[in-house]
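Okay, handing you the structure first.
Shown here: the complex without one of its protein chains, the others still in place.
Moving on to chain A:
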Amino acid sequence: MSFDIQKIRKDFPILSRKVNGYPLVYLDNAATSQKPQQVIDCIVDYYSNYNANIHRGVHTLSQEATDAYESARKKIQTHFNAKEAYEIIFTAGTTHGINLVANGFSEILKKGDEIIVSAMEHHSNIVPWQMLCEKTGAILKVIPMNEEGVLVFSEYEKLLSKKTKLVFVNHISNALGTINPIVEIIEKAHEVGAAVLVDGAQACSHIKPDLQRLDVDFYVTSAHKMCGPTGVGILYMKEEWGNKLPPYQGGGEMIAEVTFEKTTYAGLPHKFEAGTPNICGGIAFGAAIDYLNTIGFEAIEKHENELLKYATEKLLKIDGLKIYGTGPDKTSVVSFNIEGIHPYDIGAIVDKLGIAVRTGHHCAQPIMDFYKIPGTVRASFAFYNTLEEVDALVTAVKKAKMMLS
């Protein structure tokens, strides 16, 4: 299918609204993506026609809902090329998935074991591990990054040893857009027998990871960054890990048999899916993946790279503007500051001009500490953004600069 940007934009009702009297220019896609009509329709259809609890009712509605939910799981399995559908565990989102794994490892780690995280993690990928280390006596090590916002691979290799039990790294940095070399990171970790969890929250709207080829142990992501609804995501875990890790929460759905003496747990994936799940969310996640695949990830990548290149060139022409995250492999995120101006001030003024960007530390304070800055202005582009919108951003930033200096 050819990439028709105007046709694509028509799929997203929100893109035609105005903000503060200006057409909305939505450049906060790294925080959450907008939703196409196809996904909105799917949600309406679910609640209008076959809302029911799943996996237990024998009645028709429950069957239909169960079929739709499980077929979404299959869709997700196919999309990410997982070996089995039951290796896909529905979660409330990336953070939930990370905590589920961290909780499981609290039973496995011993004092003196080591876990490695990268210096460019989101807070949600730092805090659970700190808690885990406090609980188990394991030691947290950090892969440093360089000025370009790229991980220093040789330092990573030095950190690895027989003591390393786990490596956690994001696929793509939310604050900088850097794509991390996860293939090599996974390979090296496996050489010392460590497991790897990759946080794909920022990646999956831009690229299509092949989980079997990556040979990753755990992979987490959220639907809402991929044109799906909030409150749902997935945790992929290799079957062997699924059998090894203990359940996270007790409740309905995750049991095989319950007596007051003993409960036996259900198999994968239900062991990790206690309680009534976000049924509609799971189904709509499937619809979002269908939508993205109709456009095609190759076309998405090509268009987004064009936006990134154009925005980088245009923004750098503004005097005193500095971009953070300048590595060779990055997605369509431009994190920047203008000398002498606080990012918050820029964000407040461009918002008045209808432009949605993010300002602040982007839940990645260690990165801001590294650069010794309070935060950045972050424009993050999606496939439905246009070159004209980049122009609007650049004009707005220039206006802000004029007002503020």
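Basically, contacts are C-beta pairs under 8 Å (C-beta built on N, C-alpha and C of every residue); 3 or more make two chains touch, one makes a residue touch a chain; residues count from 1.
Following the convention adopted for this analysis, contacts and distances are computed from a predicted model.
Student: Refer to UniProt and select, among "AraC family transcriptional regulator", "SoxAX cytochrome complex subunit A", "Sugar ABC transporter permease" or "Fe-S metabolism protein SufE", the name of the complex member that is left out.
Tutor: UniProt lists the chain left out of the view as "Fe-S metabolism protein SufE".
Student: One chain isn't shown here. Among A:Asn278, A:Thr359 or A:Asn385, which residue touches it?
Tutor: Of all options in A:Asn278, A:Thr359 or A:Asn385, contact with the hidden chain holds for A:Thr359.
Student: Hey, which of A:Asn20, A:Thr78 or A:Asn243 is the one touching the hidden chain?
Tutor: That would be A:Asn20, which touches the missing chain.
Student: Tell me which stretches of chain A touch the chain missing from the display.
Tutor: Counting only chain A, the missing chain is touched by 20, 341-342, 344-345, 348-349, 352, 359-360, 374-375, 403-404.
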